[in-house]
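Below you'll find the structure I mean.
Other chains of the complex are left out, but the ones given are in their true place.
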Amino acid sequence: MEISFKKRDMISITDFGREEIIYLCQQAKKMHGLEKNKQRDGLSDELKNKAMAYMFYEPSTRTKTSFITAMRQLGGSSDGFSGIESTSVMKKETIRDTVMMMEANHFDVIVMRHPLGGSLQWAADVASIPVINGGDGENEHPTQSLLDVFTLYLLNNENLDGISIGFGGDLSHGRTIRSLSLALSNFKDITIRWAAEDFLGMPEDLVELLASKGVTVMREKRVEDVISKAQFYYMTRPQLERMGDITQEDVMKMIGKYRIDLEKIKKSEVKLMHPLPVNSEISEISYEVYFDDSQAFFPQAENGIFLRKALLYEMLKETESIPFSGKLNPLLERGHNRLKRTIKEKVKEERRFIDNIAEGTVVDHLEPGTEQEIAAGLDLTKRGCSSIPAHLPKAGKSFLKTDLPGLSERELKRITLISPEATINHIKKGKIVDKFVYLLCRNMNCVTRVINEDVPPKFYDDKGTVRCRYCRKSYSIRSDKISSNEREEFLGSLPKGIEQITSGS
Amino acid sequence: MEISFKKRDMISITDFGREEIIYLCQQAKKMHGLEKNKQRDGLSDELKNKAMAYMFYEPSTRTKTSFITAMRQLGGSSDGFSGIESTSVMKKETIRDTVMMMEANHFDVIVMRHPLGGSLQWAADVASIPVINGGDGENEHPTQSLLDVFTLYLLNNENLDGISIGFGGDLSHGRTIRSLSLALSNFKDITIRWAAEDFLGMPEDLVELLASKGVTVMREKRVEDVISKAQFYYMTRPQLERMGDITQEDVMKMIGKYRIDLEKIKKSEVKLMHPLPVNSEISEISYEVYFDDSQAFFPQAENGIFLRKALLYEMLKETESIPFSGKLNPLLERGHNRLKRTIKEKVKEERRFIDNIAEGTVVDHLEPGTEQEIAAGLDLTKRGCSSIPAHLPKAGKSFLKTDLPGLSERELKRITLISPEATINHIKKGKIVDKFVYLLCRNMNCVTRVINEDVPPKFYDDKGTVRCRYCRKSYSIRSDKISSNEREEFLGSLPKGIEQITSGS
């Protein structure tokens, strides 16, 4: 297989395999070579007349600046926004419309950061031009992982197998550790060691996932134990902004003995990495360590330029500009999330209600007590529809019956957000003609759950695991509520695996 | 007449006539042709070394980005500010000084947005370089109108006569509908239909103005009636930010049945336009419509690039840069707003006061009860002046007498803001030697009313209507207070019509 990044999106590190990562490292090494041979501007006409849009819905200097630098050194230009105060977001424009607006401005590539998980896959689905994920909430930041891997590649004699690395700081709330370790899982004989308080430790699901991919993950008691055994130590900043009620003081206590200071590092030959910024108050890396030979995080920062320069070059070199179609892809309209249910005879009591309407909708399997809220949310009275929200405590059932003939996607989403197991029954001529569950990603931070964004939930079959197309979280379908036939039928109707995603854009 | 946009300002759509609008559409069509023939960068050296300043005192992504894109594709560069938090506006710098500062920076053209009506004409008066209005409050946004007209031009076989268009959404609080319909009024057989709640409906003065220009405007009951009869439907976003106490919920109720959904649009061949952004919560255009063939608002957005590219090209191509003079035009110092009053004998009571001072000023015809406030505002005590604020209830008169020999422009403005009919009498050697009313634009949002901006009020004679040079609102002089002779003399002293304005800069 020939490796090419031309016009491809860069959304999740998991979309790229071993050979692709090595290829990118090789290209980044060439950029590194240009710089070190005083040919910083050796490619300064390559992307002339190409333009990058940056869409930073969350603050960024580091990522934005490095992409702009990369583009500048390739002769391209950049424009966009950073922070939402001065943008149409304040006027409640959707991601979809904003992406279309930027594409109408004839940019050739988009780099975007957004607080919602999955927002970047959605942006990539909307855009005809390639999209690079500059961070989607707690989810991913793949060019950070790639520059980290590239740093390891450089420090480890252009080899990524057999690496032994330690992780420290906050392994739980950031996207860095997850993405980096998944990137490393493509390589052989990877050993990860870590030491941290439970609250800041490696998430169990990640440890399991890594184990399944052949990565050795070992928890140590002390940072010193990790450092003595690892070639590299990757320290991270506690992500206070994602910790809810935890204060900085709490975190400072937790991180106490896990700080990197000269004492811990002085006897080892470890190379110290950090995605930066270091929080100077928490001081997870102490002042003196900055002057130690172990310091590798400043070169790591420069590696971000090389990696991003290589990525943009590989995406855009010798390509024609993509014209703006002015239309949305029809595939954006609908999801892959309707779990069809078998239509069968109902218990008498329930049928009684259904039989009463010739045409309409019954929503059953509601969480007891939610039927009123759901009826109110559908605004049935004002729309002149009849409605019977019913709660039958003995039968343990709640449902809502109405003569409204159908439900919009927004309405389906609103119901499912309130009552995730709700089942929709469409009635025609007194019979149920359609019966389904509207599946919605369970990740609270997923872009598909924000009603106004109108992102149709889509799932795909990742080797038997159902995953959200957007935030990539797995979705377990409760088997006691549906038959195995129904489950099989649903899985069969899903697009297979990750190929579906990377061949996107 | 040869049409040229070289070094001209673009402040109000009403400054441009039929032939000029057609000419711009033709030039924009050429830019459109380049793009569609894969020659996006065909003019990429034309404005090399030309620079555009953007001065956005209000949020913008859309307008700013499209101007920067246009400039980039022509080989020019852009710099400026967006949002006032990080600018000298916070240090209370005037528009005048900020425009001069930008001009000192050797920009070749300014694009500016500002919340005050008329601020853009003022900026254009100050600047020696051309100025483009990117939106001045509720007033105008002429390049939006031009791109709208250009979209109609493209969709209607390069013809702008005989167009039948529907308007929806908020026809009352935005500048889009006003400017677009005035632009269309240059063409033959234009029919406008609309349907909306009264609160969001077409303003009566606009309807009358359009009628006087031969445009047919018809109100319909239902959106469906409009859509079935119109070729184009122009939907707009409710301008919540300009509605005062009205909440989004109120607006959602009002807009209810006027929303554009698939049901309303499916049987027609209408093309749906929208200046964007759509408010995704109000959802004035529903999700499904985005996928319908009627959708023309994304191409419309791209047309903004073509139109602005054409405009900048026409303004700046083959021009020498204009040197910065470092001086203000002396014409900026004074207004055309002193309505001279006939000096005649006064009633005894009033004369008594005037006779008491040899040199000084009497301000009469004050709103009863404002004399104290005005005296205080002039700070007469601290300046060592004598002052007699008099209120004579029986005579129904209020006036202020002082031995201050003259009033500055700021003082005249301050008095007139409090008491609009105030008449200034200058006394020398016991006699009135000068008597005038200081006229001030009645538009509360006009830049001339902001004291610190020091914009001298100017009026002009637009075919018998007195208009504010800045916000273009008409000004009616109350005839019961002045003689028809005085009125005629004032009109005679005003510059005639709009030529005075467009020949500016």
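We call the chains A and B, going by the order they appear; numbering starts again at 1 in every chain.
FYI, a contact is a pair of C-beta atoms (placed from the backbone, for glycine too) under 8 Å apart; a residue touches a chain by one contact, two chains touch by 3 or more.
All values derive from a computational prediction rather than experimental measurement.
Peer 1: Total copies in the full assembly, please; the file places 2 of them.
Peer 2: 3
Note that in this section only the chains that are shown with their structure count from here on.
Peer 1: Centroid of subunit A to centroid of subunit B, CA atoms only: how many Å?
Peer 2: Inter-chain centre distance comes to 45 Å.
Peer 1: Please give the residue numbers of subunit A that touch subunit B in the complex, ascending.
Peer 2: Residues 49, 51, 77, 79-81, 85-88, 90-94, 96-98, 100-102, 104-107, 320-321, 323-324, 326-328, 330, 332-333, 408-410, 452-454 of subunit A touch subunit B in their complex.
Peer 1: Using the touch rule from the top, collect the residues of subunit B that touch subunit A in their complex.
Peer 2: Residues 35-36, 38, 40-41, 44, 56, 59-62, 65-66, 68-69, 72-73, 82-83, 85, 237, 276-283, 286-288, 290-291, 295, 298-299, 301-302, 304-305.
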